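Yeah, one chain of the complex is gone here, protein chain that is, but the others are all in their spots.
Let's look at subunit A:
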Amino acid sequence: MSATAAPAAVKPMISIDSISKWYGPVQVLKDCTTQVTKGEVVVVCGPSGSGKSTLIKTVNALEPIQKGSITVDGIGVQAKGTNLPKLRSRVGMVFQHFELFPHLSITDNLTLGQRKVLGRSNEDARTRGLKLLDRVGLSAHAHKYPGQLSGGQQQRVAIARALSMDPIVMLFDEPTSALDPEMVGEVLDVMVNLAREGMTMMVVTHEMGFARKVANRVVFMDRGEIVEDATKDDFFDKPRSDRAQTFLSKILAH
């Protein structure tokens, strides 16, 4: 379907292969197939309830699927022998509502996974955590608690937390949609930098400015289906489906 399907030699970082998912009798993902190759930034968009969050959460098995298969860096997400915690630790995820741990200081939020999952020493985890905090411009807040930070700051910490695990790919589920408008920019800046440094990213977002700036491809979903999977330019300039055209005209009208 995609005009820029990866050449056979390039192994995809994420490969989603004809997956379907049901909630009871309701099918929320219908035979979805797409890939993300190393270094690629793929933006996923579509109307509310189209299955974007569900799709992205299947990648690290936060949502189970009933059909199809997914691999991350060649490892089967549903395969029996897969060590899920280990696989998840290599896939960074950023949530719409940040989901920092409110009972832990910013520093502890940044070191928890490093210590418990990667077995790093306190010292080591701290040094790396603080370096990442600096990278998102928040070193002054290391000792604070999540509740003391603004939404934009919390989301930047959440990105730093995901990066602290040295992920090979980052997933974002509407990282800016819960933010006040004036805070969207600071979070997008961090994401743009990340993309420019070559991070492989799958991003559910309606920020079309971000998509235009750094996306390689756009996946458009509607009613559980991947309706369009195109290069950024193709998607914005000549969307093929009516549904994508309607969606674009609505969202760009704002």
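To be clear about the criterion, a residue touches a chain if its C-beta (ideal position, glycine included) is under 8 Å from a C-beta of that chain, and two chains touch if they have at least 3 such contacts; residues count from 1.
Throughout what follows, contacts and distances are computed from a predicted model.
Novice: UniProt names the one chain left off this complex as which of "L-lactate dehydrogenase complex protein LldF", "Sarcosine oxidase subunit delta", "Glutamate/aspartate import permease protein GltK" or "NADH-quinone oxidoreductase subunit E"?
Specialist: "Glutamate/aspartate import permease protein GltK"
Novice: If the hidden chain were put back, which of A:Met93, A:Ala125 or A:Met202 would touch it?
Specialist: Here the residue in touch with the unshown chain is A:Met93.
Novice: Residues of subunit A in contact with the chain that isn't shown?
Specialist: 57, 60, 62, 85-86, 88-93, 95, 97, 99-103, 112-113, 116-118, 147, 161-162, 165
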